[in-house]
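Here's the structure, in structure tokens; my notes come after.
All protein chains but one are shown in place.
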Amino acid sequence: MIEITDSEICLVELIKRARRDDAGAVVTFLGTVRDDEDCGLEHLEVEAFREAALAELEVIRQEAMSRFALKAAEVVHRTGSLAVGESIVAIVCSAGHREEAFSGCRYIIEQLKRRAPLWKKEISEKGERWVGGA
Amino acid sequence: MIEITDSEICLVELIKRARRDDAGAVVTFLGTVRDDEDCGLEHLEVEAFREAALAELEVIRQEAMSRFALKAAEVVHRTGSLAVGESIVAIVCSAGHREEAFSGCRYIIEQLKRRAPLWKKEISEKGERWVGGA
Amino acid sequence: MRVKVIAFAGFREILGKERELDVKEAATVKELLQVLAAGSPRFREEAFEESGAVRDYVLLMVNRKRIDPQQDLSRALVDGDELAVFPPLAGG
Partner (left out) sequence: MRVKVIAFAGFREILGKERELDVKEAATVKELLQVLAAGSPRFREEAFEESGAVRDYVLLMVNRKRIDPQQDLSRALVDGDELAVFPPLAGG
């Protein structure tokens, strides 16, 4: 399932949804708001082209499911204003064995970063800056 | 931190322990009791040479921390009697970026499987069988 | 005819999130971008090079399908089309 939400990500819920009796491996990626020592990040604004991002993420999810024989794949991306330490994105993949679960999870985050219409704005002591954007 | 425990693994707790403000990526591996369609697995018994396993896992953890510049690495392994779907092992690695977090988590599970004195016995409709053992 | 323009990230801050515009029949994507530039010097600066070419930096979707800024700028729009204008994705 794909979600883009203004609410806090509940990883436990995602993992529960991804568990299967015939899956021996569950791999989770959590991307969090990072404050590099010298940046003084105050918060992060995340913006999505919601409809296009949902569609693209579903395509990516389907690609991962079939390429890596996943049993389940769950993706949630936050939007809105996030504090340091909060989760921006969570991806949970289950598979029969760990090789596929790791590869599937990695594939989804790499493709998400490359293809999903999502943007981040860093608000720090030094000012504001769109990451990868104007 | 390393734990070997008869109690259910609380992944949320592990992730909480692994989060750092300067970590942008948290990767989790969860190994669960899998029932392959044709096996009729009833439950799994997990046995550890506890002191030796704790020591070996700590060595593996330290190797991963330094090789992949991890911010934190948490490992918990269950022992005792486990039902299908329950978690056998959980590994949580946080790092500045996702590349290291994925690599560190993968490293720990591969080395654990190879080096930690832990055994599993499958109890199924067909009888009992030590996995990788007598 | 009437088309919708939606903008994201830095371009949203310049153009606003969403607006409807009346443009001439069969206006191309590039002509629509020029209309936007005519109304916003800031947008003109961010989206166009001195030469008048659209910057590589500008990403575009028509009706939620990415279009190639090298080839599809001459594509004619039809009534009701939605053009999305946005900067590169968040990446790393």
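Each chain gets a letter, A, B and C, in the order it is written, and its residues are counted from 1.
The rule we apply is simple: contacts are C-beta pairs under 8 Å (C-beta built on N, C-alpha and C of every residue); 3 or more make two chains touch, one makes a residue touch a chain.
Quantities reported herein were computed from a predicted structural model and do not represent experimental measurements.
*Asks:* In the intact complex, which of the presented chains make contact with the chain not displayed?
*Replies:* In the entire complex, chains touched by the missing one are B.
*Asks:* Looking at B:16, B:67, B:113 or B:126, which makes contact with the chain not pictured?
*Replies:* Residue touching the absent chain, from the options given: B:113.
*Asks:* Check each of B:10, B:39 or B:55 against the chain that is not shown and name the one that touches it.
*Replies:* Of all options in B:10, B:39 or B:55, contact with the hidden chain holds for B:55.
*Asks:* For chain B, which residues reach the chain that was dropped from this view?
*Replies:* Chain B touches the chain not shown through residues 47, 49, 51-52, 55, 113-121, 130-134.
Note that only the chains that are shown with their structure count from here on.
*Asks:* From the C-alpha centre of chain A to that of chain B, how far is it in Å?
*Replies:* 23
*Asks:* Report, in whole Å, the distance between the mean C-alpha point of chain A and the mean C-alpha point of chain C.
*Replies:* 28
*Asks:* Quick one: which residues in chain A touch 2 or more of the other chains?
*Replies:* Correct list: empty.
*Asks:* Please output the residue numbers of chain C that touch at least 2 other chains, ranges allowed.
*Replies:* 92, in rising order.
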